[in-house]
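A single protein chain has been omitted; all remaining protein chains appear in their positions.
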Amino acid sequence: MTGKRRWTWLLGVLAMAAGFSMMIAAYGAAGTKTKTTSTKPVGTLRAVLDTIDYLDPQQAYTAQSFWAMWDVYTTLVTYRHVDGPNGFKIVPGLAASLPTVSANGRVYKFKLRKGLRYSNGKPVKASDFKYAIKREFLSTGQGVGFYTGIVGAKKFSKSLKGDIPGIKANNPKRTITIRLVSPRGDFLTILALGFAAPVPTGTPPAIQNGNIPSTGPYRISNYDPNRSFTMVRNKYFKPTKFVPRGGPNRVEVSLIGDANSAVQKVIDGQADYTNAAIPPDRIASVKSKGTLFLHPTAPANTYYIWMNTTVAPFTNVKVRQAVNYALDRKEMQRIVWGGLGRATQNVLPSTYPSYRKLNLYPHSMSKARQLLNQSGVNKSQKITVWARAVSDSEAVATYYQGVLKSMGFTNVVLNILPRTTYYTTIGNVNTKAQTGWARWLEDYPHPLDWFEVLLYGPRITAQDGNNYAYFDNKKINKEIEAVRKAPVLTPAVNAKWAKIEKQIMQQAPWAPWSNRVWPEFFSKKMSCIHVQPLFGVDWLRLCKK
Amino acid sequence: MTAFVIRRLIGMVAVLFMVSLLVFVVFILVPGGDPAERMAGKNPLPANIANIRKKWGFDQPFYVQYARMMQKALNGILPGRHGEYDILTSFQNRQDVVKEIQRGLPATFSLCIGAGIIWLFFGIVVGVISAVTAGRWSDRLITTFALIGISMPVFFLGIVLRYFLAEKPAHPIFPDGGYVPLTKDPTQWAFHLVLPWFCLSVLFIGFYGRVLRSNMLDVMNEEYVRTARAKGLSSQRVLLRHVLRNSLIPIVSLFGLDFAAVLGGGAILTETVFDLKGVGWYAAQSVGDLDLPPIMGVTLYGSFFIVVFSALVDFLYAFLDPRIRPT
Partner (left out) sequence: MAEPATEFPLDSAAVLAAEEHEVPIAGRSPWYLAWRRLRRNYVALFSLGVFLLIVIACALAPVYADYVAHSGPNDQHTGEQVRVNGHLRPIVGGGSYFDEKTGKFVIRDLVVVGPTWWHAGGRYVLGSDILGRDVAVRLLYGGLNSLKIGIGSALICTVLAVTLALLAGYYGGWADWIITRFFDLIWAFPVLLLAIALASALAVNGFHHFGINIEPGSLWIPTLVISYVLIPYIGRPVRGQVLSLREKEFMEAAIGQGARPLRIMFSDLLPNVASTILVFFTLIIATNILTEAGLSFLGAGVRPPNPSWGNLISSGQDQIHTAPWLAFIPGIAIVLTVLSLNIFGDGLRDALDPRAKVRMEH
């Protein structure tokens, strides 16, 4: 063996040894020796979250529930438990390997791993995946819109009877074949959403919070709505290269809405971790009492002000551009979340490979006023700024009202709607809402999740829409359609997305202003803190000092 | 007696019906957003919205929806298994409303029964002392505190207490809100409830004390008390036998209604400030979310208590004051 090869061999052996001993440590009972620097396993992890919506894989749709669910219900393909940009990489989950995709990009073939079992011991069948997709429609889950690209799904969504011919499952061979109506570059990421997690065939469509047997390293053992839930080890789980066994034996999650209380629990040692939005006036003093982590990417988000391009005065592009000039984005970060946000003028957050930082509208109130004068719109017309009854939304709306007044508008009022009816009200074309607050938290890491959903003409719906600006630019629509088919985000494809984004911002249907950063707070005893870019704190890998 | 019971039962049902109808009308007629759209979520399909409408019956005329909702409410209480669409479930998170109310009962009952005992006892004590020592410094002191007690917003008192006793000190005396079930840890249960009990009672102690004092002073001047005194009965006996017994009658009535009100979810503010996730807290959440089924559930639950206790109180009235007969 040459010297170089010997080194390689040695390194390989060492890596295996390290991996082996880490596996032993993870398997091990409390207090086993490890080769790493004096860390102990966590035992019971006590976390405090503010709220979750559901613990039913076909229903869960918030970042907080995803935090828990991705370690409980594994999907066919999933994401790696690593930090940094590698965490966006799609890897096999329940599937034995990544699928084979046909040349025309419309057929995906998967094979399940051998010997998969649910947490109740029953085997996982290929047909269970098909049932999960059906259940998504049967239970009128919030994710149905993602799966209508499968052949036969649209028909099934209307009748809720019969079969979805586009999914063929062969249980003895453990294969799943999915046919799409037309190719989509984001299909794998859609399959990695929790909605597509296989569940035992015959699980009732009615909400099952925590009762459905799980396939991941943990299972939910108890759920007290609005109060707490508990996760324990799934004894039938077999770790793979991509889904490791977890560190904690047990995870007890309390649901406490008040941020001060949640943070206090961690400071007092009654909890190990919280994701509460720490009030900005005490964040530095809180930081000194524990370990504070800021993660800018989970979930990737953009907070923006939308301007309805179909209602005066925002039909005029100069007015919209003026608003973009008038906002002092740096000040807004401070006002709304004490500085824990990054100013942005882009639609996409910076986590996307296609991201090119835009600065089309450097802050200038004089330029804003000038543009407004040039536009010739009536400055005394009534403008209603819409916001949601949540403190950050109200803060932005109040600030924005002041900005509009400084620009020259004389009649600007606020309309603050209850949390639960805000989106459906502004998403209803009859409301004719002029402008207001909104945010988008990504569903999955692909530009289509943004441009097609939020700024694409043909997807505008009369009710419950997401395109609050009602932006329908024919040229840009065509460009989006052209790029949509591309199966992989190559540099060339990314350049096209960047071009689309710049054109959109030149038309300024939005005034994006922040990518928010969420604080994660740990007690001083916690260590091995890793942040998965999509799911946030990877509590699977936590350990104690 | 049976006539009384029957008449009250009919009255109860009538009130519950009116109350539920009122709540329903408010929510159907006042625009609050289409529940089907809300449930369909962020990326809805028109087909999905249509399915939701059909399954939940939002496309029916409002009287059909009302009847269905009452049916669901009833199903939730009766034993037996029912499908998801046959019981009251929240629009917001599709949870079984009756079960949610049941989950909140331990916290609400612990808070209200404890506070009820405290405020009744101290209210009477305070009232008696200030009536007996009327005009003296003890009376004036008590009156001052009572007045402050009834002038203080319950949630503000809660915030102040919580801040000074449970948050600010380096070693806080009391825990910072939350509820520990009695079955899990009795000492912690009581510990977590001390501040909320005090907070909820203060208002009522002040109020009852003043009402009792005023009633006792009136009774003490009435003819038959003077007669009893003239007959030579000792002051104490006069006090206990005659005065107190008659003065307590309005207190009984007040207590019945107040206790029913807080038990029925009326302690919303206290539960919210101290993070006791009881029925009142659940009510406040649902109302803030414009979530009709829980609102209906909690309203019926609350009205039920008020109506039952109101009947009990009338009954007790008759028992305490022989001049009154139940009608």
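Brief remarks follow.
We just call them A and B in the order they show up, numbering each chain from 1.
In this text, contacts are C-beta pairs under 8 Å (C-beta built on N, C-alpha and C of every residue); 3 or more make two chains touch, one makes a residue touch a chain.
These numbers come from a predicted model, not from an experiment.
Although one chain is not drawn, the whole complex shows that of B:Ile150, B:Leu165 or B:Val194 it is B:Ile150 that touches it. Among the residues A:Ser391, A:Asn411, A:Thr490 or A:Gln503, only A:Ser391 touches the chain that is left out of the figure. Residue A:Leu417 is the one among A:Ala271, A:Leu417 or A:Ile476 that touches the chain not shown.
When you scan A:Arg179, A:Arg250 or A:Lys287 for touch with the missing chain, the hit is A:Lys287.
Within the whole complex, the absent chain has one touching residue among A:Lys173, A:Arg334, A:Lys478 or A:Lys545, and that is A:Arg334. Interface note for the absent chain: among A:Gly43, A:Gly269, A:Gly376 or A:Gly402, the touching residue is A:Gly402.
Listed by residue number, the positions of chain B touching the unshown chain are 15, 18-19, 22-23, 26-27, 30-33, 134-135, 139-140, 143-144, 147-148, 150-156, 159-160, 163, 167-168, 211, 214-215, 217-218, 221, 250, 253-254, 257, 261, 264-266, 268-269, 272, 283-284, 287-288, 290, 295, 298-299, 302-303, 306-307, 310.
For chain A, the list of residues touching the undisplayed chain reads 259-260, 279-285, 287, 292, 294, 328, 331, 333-335, 338-340, 342, 389, 391, 394-395, 398-399, 401-402, 413-418, 421, 425, 517.
Convention: only the chains that are shown with their structure count from here on.
The geometric centre of chain A is 41 Å away from that of chain B, both derived from CA atoms.
The touching residues of chain B, counted against chain A in their complex, run 32-34, 37-52, 55, 83-84, 92-95, 100, 103, 167, 176-178, 275, 277, 282, 285, 288-291. Here chain A touches chain B in the complex through residues 53-54, 59, 61, 137, 140-146, 148, 154, 157-158, 160, 204-207, 209, 224-227, 256-258, 260-261, 264-265, 389, 418-421, 423-425, 427-428, 443, 453, 461, 463-464, 466, going by the rule given at the top.
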